[in-house]
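Every protein chain of the complex appears in place save one, which is left out.
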Amino acid sequence: MLALIYFIILGVIAIGSAFCVLLSRHPLYGALSLVLSMLSLAGIYGLLASPFIGVVQVMVYAGAIMMLLTFVIMVLNGARDSKTPMFDRVSLFVVPAVLVLTGLVGFVLVRSPIAFDSTALRGSVKLTSETLFNVAQTGPGYFILFEVLGLLLLSSMAAAVLLAKKRLGSVDSDNAEDK
Amino acid sequence: MMNLPLWLIPLLPLVGTILLGAIAVISSGSKKGPSEGMVGFLAVLFPALAFVAVLLLAMGMPVDGIRGTLCNWIDIPLFKADFGFLFDGLSRIMLLFVTGIGALITLYSIGYMHGDRGFARFFAYINLFLFSMIVLVLGDSLLLTFLGWEGVGLCSYLLIGFWNKDVNNCKAANKAFIVNRVGDIGFLLGMLCLVTVGGAGILNYDALNAFIQMILTGGHVEIVLPILSLAGLLFFIGCTGKSAQIPLLTWLPDAMAGPTPVSALIHAATMVTAGVYLLARLGNMFALLPVVLFIITLIGLLTAFWAAMAGLFQNDIKKVLAYSTISQLGYMFMAAGVCAFDASIFHVFTHAFFKAALFLGAGAVIHALAGEQDMRKMGGMLKKTPVTACVMLFAFFAIIGFPGFAGFWSKDLILERLFMSGPLGPAFYVVGLLTAVITAVYMGRLIILTFFGSYRGSKESEEHIHEAPACMLIPMVILAIGAIFAGYFWADSLGITVFSDSLAPVVGAAQASVVHAGAHVNPLIFAGLGTLAALLGMFIALKVYGSARIPEAKGSSAPQGFKASWTFFFDSLHKYCGIIPVSVLAWICDVVVDKILQAIQWTVGAIATILGDGVSTFQVRKVRLQLAFSVACVAILVAVVLLTGGTF
Amino acid sequence: MELQAIYVQVLALAIFAIGLIVAISRRNVFFVLMGVELALNAVNLSFVGFAKTLPADMSVAGQIVPLFSIAIAAAEACVGLAMVILIFRNRESVDADTYSNMKG
Partner (left out) sequence: MLLHLLVLAPFVAAILMVATSKEDSKSSSRLAFLFGVTFFALSIALVAGGNQATEAIEWFRIPGCKGPVFYYLYSHGLGAWLVFLSCGLSLVALVTARNTFHKNYRNFAIGIFSLMGAMNGTFLSADAVLFFFFFEAMVIPAAVMIAGFGGKEKTKAAMTFAIYTLVGSAPMMVALWYLLTVADNSLLLSLAIALQSLPASTQFLILLSFLLAFLVKTPIFPFHGWQAITYAEAPAPLSAILTGAMSKAGVFGFIAWILPIFPLSMTTVNVMLWLGLVTAVYGGLMALRANDSKKLLAFSSMSHLGLAVAGVFSLSEAMLPAVLVLLIAHGISAGAQFFLMGIAERMTGTRDINLMGGLASRNPVFSTLFGFAAIMALAIPGTAGFVGEFTVLLSIWDMGPLPAVVAGFCLILSAAYMLRFVQKVIFGKAAREYEDGTRMTALEGSSIGVMVVLLLAFGFHPSCITTSLHLFDEDAIEEMSKLSGHDMNEAVTADSSNVEGIEADASSVESTEGSEASENASEEVRPMKEDELRQLDSTLAAAGFDEKERASIIQQMNATDAEQANAEATENE
């Protein structure tokens, strides 16, 4: 019962802040609303007996990613534009389509007989680390995936640096030198 | 001597062809061309050798002939054919004069073609022709005969269009080939017809005769008669094509566009008689088919009469001879039509001599006049070219059936057989006789216009008139001698029947099967009537053309090749029944059907393009819109899946 | 009235829908990125929610996969933002529609 109440509160916050993302004019406000939404989701993870994911959610998502996003928004001053309309005619397509899709999927979901299993494991650090690194027990699959993920992050970092750095001889850098 | 293999005979000219062809191709690059002496020697050598081989074989031939199978040709289910040769009485006679006259005319051509750029090429063609002709008469199956049959047609095409710089010659050649092709398809379908009746091996002559014998003894004639008649008719169409009978005769006058020796060899002496040969060869079969025989007689009669009439109106010396050839071929068909196959072959034999002599003589005249072919510009050649004139005169007597000359014996024989052929015989006989009169008239006209009177050409050309060289004269003289004496091989009135005896094993059975119920008439009456006809014709010719005005030659007198001056209505008939319908059909295909198909193709293409354009308007530059569409479509898909209950 | 598994899923669905709408219908490129993040979050939630409906040994995957998905989201955000910076430099605009270089 208590869990349900917490869930409703957190869920309402999550959805509400998600709406704020949708409706806010300035990206910075949107980003902050998104952080709020993510935090409340982290709470729900806790409710669902997955504290580790909740913590990772707070640290990586709400912390790192959103921080990066906010940083970039602030760095790019032009992000604050008032010319671009929030919605246009495309939205007329999108909103009903998504709503219909959601309705359909929701319809199916509601009819499906799912229920919590009491034997489901608690998503603790121990469980996670054992699954990931105890190769002898769970097989090498997750471990390899983990390593590959490391490579992916590394390469994305390199890509980001390469993409975002100012190239010598580019128009911008020339302009900068002129100034 | 008996060990001479049969395949040697066709092989010799084939070797000649290959050698001369190689020489022609190799020397085509050089300016001067190959040595004419060597080419001429090679060209004559192989036909002459073939003649010798035939002679040797003919001497020691057993009564029922020699058979030799070289190897298998086609062997598939339903059908089997060998390269086999059959040397019997019929092919012996045909081969003798084919190779003999062929060798003579080749010799003549050396003089005639002197200085021509395509000297070696010409003789390669001639040798190829002789090869095909030998295969035609020597083949022991219809298929092998067909090989020769189309082969001679091909050579005829090549030689008519020999001077291929003039497109008219090419057109004449095309016409000859295509008209012949129509006939050939008849032949082909006739063969298929026979295969249907008699099975895979039937095309062999021996097998065919055995089959016919089997039918006769078994009494199954009624059963196979319709399809055999069809086959017979189809074969006859083939014969009309090759032998220029109604309705496929218009190509022969045009074929005179070729060099004159070619006209002599191919379009008078040998190739055109292939149809008669085929009729005689299939005599046993034709003897069973009264309807077909009647058609053959009628066609032969009409052709003989019509061609004689047309011959009256020609001004080109070679065209006159061409029509006379058609007319004589008509005689041969008449004879074949009343089952007198030996008589028709006899006429082929004598005709080969005198017609070849006539053509060679005409060639000598044309040669002397440097290419002039219009009779209206000739005249008085008797003094200038006496040998040629004598040869022509003898041949003239032979063709009109002057007593004692070759044509007399054979033509009388045919007319006699015609008369006795049945209830319609006398009528046939009268028309035949009338034709003989007309023959004498137009041939007399030719002789008078060419050799008598005074020269009507230009003065400067008169000085160049000269007698032909010896290598041209020798063959002419030999042929003239043949034209005089060839008839004595079968002088019925004198009781000499060498010729018919030698043919009897082949065609005797067929002729015996058709019993003539006509009253027996003294042969001397026929001889007398024939002589009378010849004399009458000569008299008319003398009266009309000897003294009367000679029509003025108008316009160009160059050989007209494609355009025969007057062919009654057969050219128009071909035009309206053959060429125009095909052209219209082609036009419909090209302009109507093809355009419709293209329109359909275009419409489908256009619809696809429009649809594509329509779809591509959705492919806008807005990524978000694309995404929106895809989301909407996912929604639709999900809805479909839900509604159909997951059937897909 | 206990917390039902289906509630979690419905919540995830709602957030996913909002994320989708944000990602597609907003023209500001930052909102596009944020919409994607929101949708990813919803998916993670769905994973965890489903993991809880499975018996013990099978529920482990539901705990691990969201981790990977979060890591990938981090990589995606990293590269995505770099690209935004790059394009912004050239176009001086955050309107996603002006970025389009496709020939229609």
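Just so it is clear, A, B and C label the chains in written order, and each chain counts residues from 1 on its own.
Operating definition for what follows: contacts are C-beta pairs under 8 Å (C-beta built on N, C-alpha and C of every residue); 3 or more make two chains touch, one makes a residue touch a chain.
Keep in mind it's a predicted model, so treat the numbers as computed, not measured.
Displayed chains that the missing chain touches over the full complex: B (touch as defined at the top). Check B:4, B:185 or B:623 against the missing chain and you find that the one touching it is B:185.
Here the missing chain is touched by one residue of B:56, B:512, B:525 or B:589, and it is B:589.
Between the chain not shown and the residues B:195, B:239 or B:293, the one that touches is B:195.
Residue B:147 is the one among B:23, B:86 or B:147 that touches the chain missing from this view. Within the complete assembly, B:79 is the residue of B:79, B:305, B:570 or B:629 that touches the hidden chain.
Residues of chain B that touch the chain left out of view are 25, 28-29, 71-80, 83, 143, 146-147, 149-151, 154, 157, 161, 164-167, 170-171, 173-174, 177-178, 181-182, 185, 188-189, 192-193, 195-196, 198-202, 230, 582-583, 585-587, 589-590, 593-594, 597-598, 601.
Simple rule for what comes next: only the chains that are shown with their structure count from here on.
Among all pairs of chains, A-C has the largest number of C-beta pairs in contact.
The chain with its Cα centre farthest from the Cα centre of chain C is B.
Taking each chain's centre as the mean of its C-alpha atoms, chain A lies 96 Å from chain B. Averaged C-alpha coordinates give centres for chain B and chain C that are 91 Å from one another.
Annotation for chain A: residues touching 2 or more other chains are 90, 94, 98, 101, 105.
Counting partner chains per residue, chain C has residues 20, 24-25, 27 touching two or more of them. Those residues of chain C lying in contact with chain A across their complex are 1-11, 13-22, 24-28, 30-31, 33-35, 37-38, 41, 44-45, 48-56, 59-60, 62-64, 66-68, 70-79, 81-86, 88-89, 92-95.
Looking at the complex, you find that chain A touches chain C at residues 1, 3-4, 7, 11, 14-15, 18-19, 21-22, 27, 30-31, 34, 37-38, 41, 44-45, 47-50, 52-53, 56-57, 60-61, 64-66, 68-69, 72-73, 75-76, 78-79, 81, 83-88, 90-91, 94-95, 98-99, 101-102, 105-106, 109-110, 112, 114-117, 119-121, 123, 127-128, 131-132, 138, 142, 145-146, 149, 152-153, 156-157, 159-161, 163-164, 166, 172. On the chain B side of its complex with chain A, the touching residues are 622, 624-625, 627-629, 631-632, 634-635, 638-639, 642.
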